[in-house]
Structures are given as structure tokens and as C-alpha cells.
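The complex appears here without one of its protein chains, the remainder shown in place.
By letter and in written order, the chains are A, B, C and D; residue numbering begins at 1 in each of them.
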Amino acid sequence: MSFDVSLIFSALPKMLMGIGLTFQLLVLSGVLGLALAIVLMLMRVSGKWYLDWPAQTYIYIFRGTPILVQIFIVYYGFPQLEFIREGILWPIFRDPFGCAIVALTLNTGAYVSEILRGGVLGVDRGILEAGEALGLNRCQRFTYLTTPIAARLALPAYGNDVISLLKSTALVSTITLADMTGIARTIVAQTYAPYEIFISLAIVYMIITLFIQKLMARIERWLGRYTVRTGQT
Amino acid sequence: MGRRAQVRRPIFTLNHEKGHAVDVLTGWWDDFFWGSVVVAQVFLASLVLMVIFGLLGAAAKLSSNRIFQKIANGYTIVFRGTPEILVILLLYFGSAIALTAIAQVFNPEIKFLDVPPFWAGTIAIALIVGSYATETFRGAFLGVKPGSIEAAQALGMNGFQVFFYVRVAEMWRLALPAFGNHMLSLIKDTALISIIGLNETLFVAKQAIATTGAPFIMYIMVGVIYLGFSTVITLTVMTLEYYGTRHMRSAT
Amino acid sequence: ETLRVGMECTYAPFNYRTDAGELAGYDVDVATGVAAIMGADLEFVCQQWDGMIPALLANKFDLIVASMSITNQRLEKIDFSSPYRDSVGRLVGRSEANLNLFDEASNPIPENFKGLRIGIERASTYEAWFNATLPDAETVLYDGNEPMYLDLRNGRVDAIMTNPMKAHLSFLATEEGSGFEFVSPAISEIEYFGTGVGIGLRQGQPELMARLDAAIKQLINDGKLTEFALKYFPFPIHNEKWGDS
Amino acid sequence: MSATQPLIRMEHVGKNFGTFKALHDFNLVVTKGERIVVCGPSGSGKSTMIRCINRLEKHDEGRIFIGDIELTDKLKDLNAVRREVGMVFQSFNLFPHMTILKNLMLAQKLVRKTPKDEAREVAMHYLNRVKIPEQADKYPIQLLGGQQQRVAIARALCMKPEVMLFDEPTSALDPEMINEVLEVMTDLAKDGMTMICVTHEMGFARSVADRVIFMDAGEIVEEATPEIFFGAPRNERTKLFLSQILTH
Partner (left out) sequence: MSATQPLIRMEHVGKNFGTFKALHDFNLVVTKGERIVVCGPSGSGKSTMIRCINRLEKHDEGRIFIGDIELTDKLKDLNAVRREVGMVFQSFNLFPHMTILKNLMLAQKLVRKTPKDEAREVAMHYLNRVKIPEQADKYPIQLLGGQQQRVAIARALCMKPEVMLFDEPTSALDPEMINEVLEVMTDLAKDGMTMICVTHEMGFARSVADRVIFMDAGEIVEEATPEIFFGAPRNERTKLFLSQILTH
């Protein structure tokens, strides 16, 4: 089979029509997942077993099973449950986009919460003790000391998770969504030219990945400006 | 033949028909079992390959050879930036073509060589996770305290001895936690190989759904199986970590 | 000689796995029958529908026996044997919805498709027909046939276009299918649905094609195809004119 | 807090970590203006003792009073105590993500509710006192160790505490920087600040301390004026310790 470059040029614009959907999935489930992650992380570090255990179980289940299976359970499995089909959330679960957001959010939330927890645990105890000795209460210490330092510690790992999330969005084509991958698969099914289409799509994803990495590096530099010893003897 | 096609069971609902859940699975247990065996096989094969790819990548990145560094950088950029599903599809469709082309260079007689879905999928996920392992191994090698290495050099050990007895011996302990996560990624990525028709658990579930029309219970079943695998891996890593960090616990 | 045959393995009653784990269905019977006549061994390869032709071209298997219709578009890439069953499509929808999609002359009424979501399998003849005839209809693409039925029942799509034999047998005639009905006449425009369903093979193999044709003809003449069909359907699903009679 | 009564009273204080007794029947009274140096071998409970005073550790037995307030779990009391007790750590523990000025202003604003401008003035005042006003807008990492520790002292002083606690403030510093920190501490002592200071800097102890306390195994082994302590220690363990510290 020969490599047909002209095909790429005709297919690329079509595939890029799916980029909007890819970004919607990425941003929406990224933001919702972060919110979920913060809740889970707070439950984990609360020191109360009745908050810690449920969070731990949740994280264990969602990190221990494939995202594809989670997507299938939400999309194909949930509608079998009467209370979902009759419930008020049915408009969300009826819609494949809603299902994709739910599955991706639940999944990334589990991962990110562990990253955030790592950041929180990474904050030097001595710094918190200094805050305590100065009379700052728990809440003030968390807001003014733990949060900014933990955010900076967690950022590199968080960046990697955003990239994982981007890659996971490619799986929504299995539940009828026409994201970039979904469109590409349809084109392949019509043109029978998997290499041209998939390779050019892979390059598109790589460019987005590099873009995310650059963005994260920039945020990291900004957040971490206090970690560089510049201009001082 | 065709029994199920003609007399379809009513579709499973959790609410009104208790006990139905297990009923639906009757006849599919052995399929899930063999599907799990396939998952285990893919996992073990890709684990070996992943370690090899990771070590090669790390060695290349740490080497002073610019070309090796470039290749390894390219490798990690490509495989960390491309969705797994695309890598698997590409390798599945592309492997036969590429292999045949290579083989024909050596022996023009060869009509075609094929990579079966098992190996296409296995190599694909090993390449993907190997790109992450590259960074882990690299970091672990760098994490070995330079002081240990200098002490070994000062004692007169040669390059090989320093590498083997000090670097590697310390490095694997450092790599272990992240490596455990890579193993979890591998096991979970095996689910994607169902897309190219490998008869693993998720594919079994799809077939079972075609016959029983009970996606919820079938996919939950797959989830449970994967959770089992993840648990075994996690426990193994914990044991190894316990063993590997003896020297970090104080005796008192 | 071993022939590797690609199929979906999830398309009851044409090709699917029984709960005993065995492959069964009309396509499987045809493949087995053809192989027996040709004196070849068989090996089945399960392949998701949208990758069927790329996989054949990538040498993943030698033949497609997967209810694939012989269409012009496909003929550009692969060859087909002579047909072994009919190829038609029909829409299935909810009875209550009173969908009025076609006029008396059996032509679609595009306005009435507005706002409807139609489920179709990716890369199927139905998709090609839809894209050409009703480019403005909203189509939802599936990787397999079964999820499409699930979503029809769940109300995620308003209608699906599919194989009427399968739809009748494994859906409409069952309990789950109550409340649903065919909402279109049988559509079989040759341009999209081709002359029927055939066995796909890579181009440039006239000899293999001739042997396949002969074997199919023999199956028809021996009454085998009718026999196969009656295992699943109350009627034969091929055209007797394709045989010698 | 009135000057007539002791500022700190520790009565039969005990503290256990699991089965290990880090402090045992510990008694100490510190009056206003007193300067106390605490020394003793590693693990003898010096840090634990000092951390009990501002309740970074909770004592398990006995009672501790800061002024009139007894240290208990009551939050209001605790905050009142922490406001009166300044603490300086071995590892500086500056807030790494804030500039020096912000380090000095944070607790003033949050705990004392000092208005921003006033907080800044106070901060600059104490930065001047520790002689590094020019570093106000730098981040901690950009300062040398000795400078960081001086900032840490200034940060504690900004809260206008009645007592200052020092836990080995110079032992993480390079030799050249130790003196600059000790100088600041000596100045503070001269101004009449009440201080409890864990340190092995015997020169400092000699010139500043009113009392030297030697701890071992969670107890006070010897307590004396510097003259007696260094000149004629009575206890064998003290003698051994002093010989180890002073010979090199």
C-alpha cells in the first residue's frame, strides 16, 4: 500500500472539525475533575476515617480499572438501571457527550486527587509549624501556606495528567461522539487508508500535547519563581 | 445453534428481577476466564518489552551520544503524545506492511509477514508505557546519590562495577513506586486491544452483550476482573517495596 | 491451504458467538460451506467493522465473510465474489412516534428527518446511502450493531437503519422490540446496496475469485443456502436467480 | 501578664512518644527578663521541651502556664499564648513562596489584624534591627543561611512576643555566619527580652545566660549560672558532655 499524501490534505480539515469537541471534553472534564479531586483530596487528608475510606475506595476502583470500561459502563450500562433512566439526570446520561464528561471526570478526579495529596504531603512540616507558632489557625495555614506551596509541587504531575486526559478523550469515538478520532475512523472506513489518516492525526495530538506542556512549564515557572536563586550572592 | 437469536432473554434490569444478574452470566464464565488468561499473557509479554524499551530509552537519554539522545527524545515525545488507541490501530494495520517490506529486503521470496493482533497490541502498549518508563528509569539513575558513586570510584571500582553494584542496585528501589504505576497502566491498556479484535475480557463482554443484551452486568464483570489484576499488581509492588526499602527503616 | 476469514463476531444472527463460545450464524455457515467445497481449512478472525477492509488489505486475513454488501465504492479497493444473500436496508423506529419519513412512492421526505437522530453502523452501506440521500439528517455512528439497538431502546436515537432480517428476528419479534416497528420501506438501491452480499477478497486474485464463485453457485444449487437461512429465518435470504436454475 | 509573677511555669511536665518518655517530671520557672540556655546531648528532649511551651507538642502529664493562662486544648487560650511566644527554628522555616517582607507581614495581618501599612512599617523596623532592610523584596532562597535566620528572628519579633524560644538557631549555619546570628540574639538579650535558648554555642551561653540548664534523657540534670556550669559542673554527665563539646 502506498502512502497517499494528498489524502492527508483532504482529510485533515475534516478531522480538525472535531478539535472543538476534543477541547470541550478536555476543558470541561478537566475542570470538573479538578473540583472532584479537591473534594477527594480533602477527604483523604481530613484524618477522619469515615471520609478517608470512601475516598480511598473510590480512588482505588477508578484507578484500578480501564477508562474504556468506565466509559462503556456509564454509556451502555447505566441506562439499564431504572433509576438512571427515570431519574432527573437522564438528560445527561441520554447524551453521549454527557456520558463522556461524566466518565472522564470521574476518572481524572481519582488520579488528580492523589497528585494533589502528594503536593499537600510534600509541604515541609517545619513551615507549617512556623505558621502555627506565629498563631495562624488551621484554616489560615491551609490557605496561605499549604495551598500555594502544594500547587507548585503538584503542577508537573498535574500537567502529565492533563495530557493523559487529552489522550483519553480519543476513546469517546467508541460511544458515537465525532471527536477528532471519531471523524478519523469514519474517514478511514470510507477511504480504507489507515496510515495516512491516523499518522496525521497522531501528529495533531502531539502538537496539542506539546502546547499543553509549554503552557504548564510557563505556569510552573510563574508559580515557582521563589525557587530560583537569582541575582544574589 | 441460534437458540439465543430466536428466543431472546428479556433484557436484564436490576430493579425488578433479583438474581437475574448472575443468570445472565451463565455460560459466559469460561469465556471471561479465558479472556483473563489472554489479558495476563498480554500483560506479561508487554511487561518484559516495556522494561527493555524503558532501559534502552533511559540509556540513550543518559548517554553522551547526541543521536541516541535525539532518538530517545523523539520516542518519548511520540508515544507520550499520541492516544493509545491510535498507536494500537497504527501498529495493527501498519505492522504487516512494515515487516513485509523489511523482510523482503533480506529475502525477496517472502510474500508477506504478519504480526497477529496479540503481538501488535502487546508491542503497542509496551511502546507506550515504555516511553513513560524511560523517564522513570532515567530519573532513578540520576537519583542515585553522586556521593555513593564517587565513594565507589574512590575505592577503585571500575566503570562496570560502579554501574552494576552501586547504580543499578540503588536505582531499582528508587524506580519501584513509579514502576508499579507503569504496570497498572499496562494492565489497563490491555483493554484497548479489544479494538483490534483480541479475544480478551472486554471483547468477550461485547460478544456476550450481542447475545444477552446485558451491557451493565457484562462491563461490571470486566471492571471486576481488572480490579482483581490491579490488586495483585499493587500487592506485589508493595511486597517488593517492603523488601527493597529494608535499608531505609531504622531498626529501633 | 488455510483461509483466514474476517468477520465481526458480534452480528447475530449472521456472525456471533454462542454462549458456549462457538462462532455461529449465517455467514459462518456460508464460510464453512465454501471452505468445504474448496477443500480448505478455515481460521476465523474477529475484526471491528470499520477496520474490516483495511485489515483485509493489511493481510490480517484473506476473505471477508461478514455480511458485506458489494458496492461500487468498496469495489475500488477490493474484489467480491458473486453474492450469497440479499442486501437491503430498513429504518426501525418507535411506533408511538408516528414517524412519517417516506412518501407513497417510497422516497424519503427530507424535512421530516429534521431533528431526528438516526443510528447507523460506521462505514456501512446505510451510512453511504444516508450521506448521499439525506446529507442533512443527523447520523450517529456506532462501532457495532448491538449498541445501536441498546441506544434505540434507551431513546438516545430516534431510529436506526439496519438489516431488516436481523432487525425483525433479533429485535422486533422479541419482547424488547415491542413498541418498535419498521418506519421505512425496504431500500435496496443498487448504487448503495449493491447487487447483494458477497465474499470480499484482495484484488488481483482471479483464480481464487473463480473458485469462490463456483463454490457459492454449488451451495445455491444444492439447496444449502436455503437450509442455512431456515436455521435462523422463516424464509431464504438469497436470490434463486443467482444459481443455475 | 504582670511582671511580678513568673512568665513560664512548667510543673511535673511529662511527654511520651509511644512508650518512649521524651520528657519526664520536668520543672522549670522562668521570670520576666530571664535568659536561659538549654543544652544536652542529642535526643535528650530539648526540642520537645521547648515545643511544649507553645504547644507544638501537647504534654501528656503535668501543667504548663504561660502568664496566667494554662496550656490546654482551649483554642482561645492557645491563640493568646502563641501571640506572646515567639519561636525560632533550627531550619529557619521561612515561608518559601513569600518575599521577606510578606513573611514578616503575614501573621501580623492574619493574627494581630494589623492594617497593611502598619504591618509593613513594623516589618521594616525589625528588618532594620536585624540589619538586612535591603533584602525586603527578595525570596528566602535568595538569602544566605545567616540572613534567613535573622529574618526568622525578625518575623517572630514582629508579633511583639513576651518570650522568645530558640531551638538550635545556629546549628544549621556555616561557621562564618554563626556570629551574625548570635550578635542579633545578644542584642535582644541586652534589650531585656525573656529568652529560652537551646544551643551549644558556649561562648554565647557564657556571655548572655542567667542560667544554664543541662538536660539528659528528658530530665534536668544540672542547672546553674554559667560561671558555675562551665567552671565547676557537679554532675558526671555534665562533665562528660562539656568535655566532648569543648575540646575540639
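Following the convention adopted for this analysis, contacts are C-beta pairs under 8 Å (C-beta built on N, C-alpha and C of every residue); 3 or more make two chains touch, one makes a residue touch a chain.
What you see is a predicted model, and the numbers here were worked out from it, not measured in a lab.
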Chains shown that the absent chain touches, full complex: B, D
Touching residue (missing chain; options B:Leu55, B:Met157 or B:Ala178): B:Met157
Residue among D:Pro115, D:Gly203 or D:Gly231 that touches the chain left out of view: D:Gly203
For subunit B, residues in touch with the removed chain: 145, 147-148, 150-158, 161, 165-166, 169-170, 173, 246-252
Interface with the unshown chain - residue positions in subunit D: 41-42, 174-176, 178-179, 182, 200-201, 203-204, 241, 244-245, 247-248
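Heads up, the rule we're going with is that only the chains that are shown with their structure count from here on.
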Where subunit C and subunit D overlap in contact partners, by chain label: A
Shared interface partners, meaning chains that touch subunit A and subunit D: none
Most distant chain from subunit B by Cα centroid: D
Identity of the most central chain, Cα criterion: A
CA centroid of subunit A to CA centroid of subunit C, Å: 39
Subunit A and subunit B, separation of their C-alpha mean positions in angstrom: 21
Residues of subunit B touching at least two other chains: 11, 89, 93-94, 97, 195, 209, 215
Subunit D residues counted as touching two or more neighbouring chains: none
Interchain pairs in contact, sorted by label: A-B, A-C, A-D, B-C
